[in-house]
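A protein chain is absent from this complex, but the other protein chains hold their places.
== chain A ==
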Amino acid sequence: MESEESKRNNLKAAKAAFQKLKTEWAKHPPNLDVCGQLLAELKVLLTELQFLHTKIDASEEELILARSCLEIGAQWSIAKKDTASFERYMKQLKCYYLDYKNKLPESAHMYPLLGLNLLFLLSQNRVAEFHIELELLPIDKILNNVYIQHPVSLEQYIMEGSYNKVHTAAHIVPDPTYAIFMESLIETLRNELARCLEKAYPKISVKGAMSILNLPNEKVLAQYSKTRNWVYSDGYYSFSGDVDEMSVDEEMPYVNVAKKMLQYAREMEMII
């Protein structure tokens, strides 16, 4: 009986703390430091309840409380631009979204957050994990849900190389929180594009480079070109990286051939 009593008290305390957090979070703009503190306190309180899924018989109320708390936590980490903490919150949230799928009513924040997680993986270039996450979602949602569709089509554009479509997609994000990862994604893409340019063009005009790399003016371009060692001469940038690679290719791969031959010899020996 005593444990029952203490459990109820814990739940009450957690609820009160959650209300506090909720009102703080709803303010425009919320005080992030206060929220962080409240979150930390709340998490301690939640561990007293069924937070860590050691038993199956947690009440719906507790689960929803924990879930909403984690959702705010994830959004808070986005606002703080703390990606590591966002990843942690998402990992914890996934249990609530997937394992308790049949027990809990669907959360309104579920798809925006899952989409955000996908975008996060994409911006970190963790494509394998991206696809694993994707397999967990029902196909209809992947094709029709705005929040999920956005990162999915982005991934497709990147794979096939239509980078300028990514740039246009960057301006029509389904949720303002997506912007933070879009920035880092575009940064990665720019480097990728620059590498493509070096390979595909012998030289490129300032205007062309600007439009392809999606840079606002010549000054920024000039700065960027310096980081990649591009040479500027009358209106064109030319690239020098290629020449070295060619000479490496020309060399005979002695070591490789010798290794292969030895391997063959060993295998033949085993067969005979």
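Operating definition for what follows: contacts are C-beta pairs under 8 Å (C-beta built on N, C-alpha and C of every residue); 3 or more make two chains touch, one makes a residue touch a chain; residues count from 1.
Everything below uses one rule, namely that contacts and distances are computed from a predicted model.
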TODO: From the list "Nucleolar protein 6", "E2 ubiquitin-conjugating enzyme", "PCI domain-containing protein" or "Probable cytosolic iron-sulfur protein assembly protein CIAO1 homolog", give the UniProt name belonging to the chain omitted from this structure.
DONE: "PCI domain-containing protein"
Task: Touch criterion as defined above, residue of A:Ala13, A:Ile142 or A:Ala169 at the omitted chain - done: A:Ile142
Task: Of A:Tyr89, A:Tyr163 or A:Phe181, the residue in touch with the unshown chain - done: A:Tyr163
Task: Touching residue (missing chain; options A:Lys12, A:Lys81, A:Lys103 or A:Lys199) - done: A:Lys199
Open item on the list: For chain A, which positions touch the chain that isn't shown here?
Closed with: 127-129, 131-132, 134-136, 139, 142, 156, 159-165, 193, 195-197, 199-205, 208, 211-212, 236, 253, 257, 260, 264, 267, 270-271
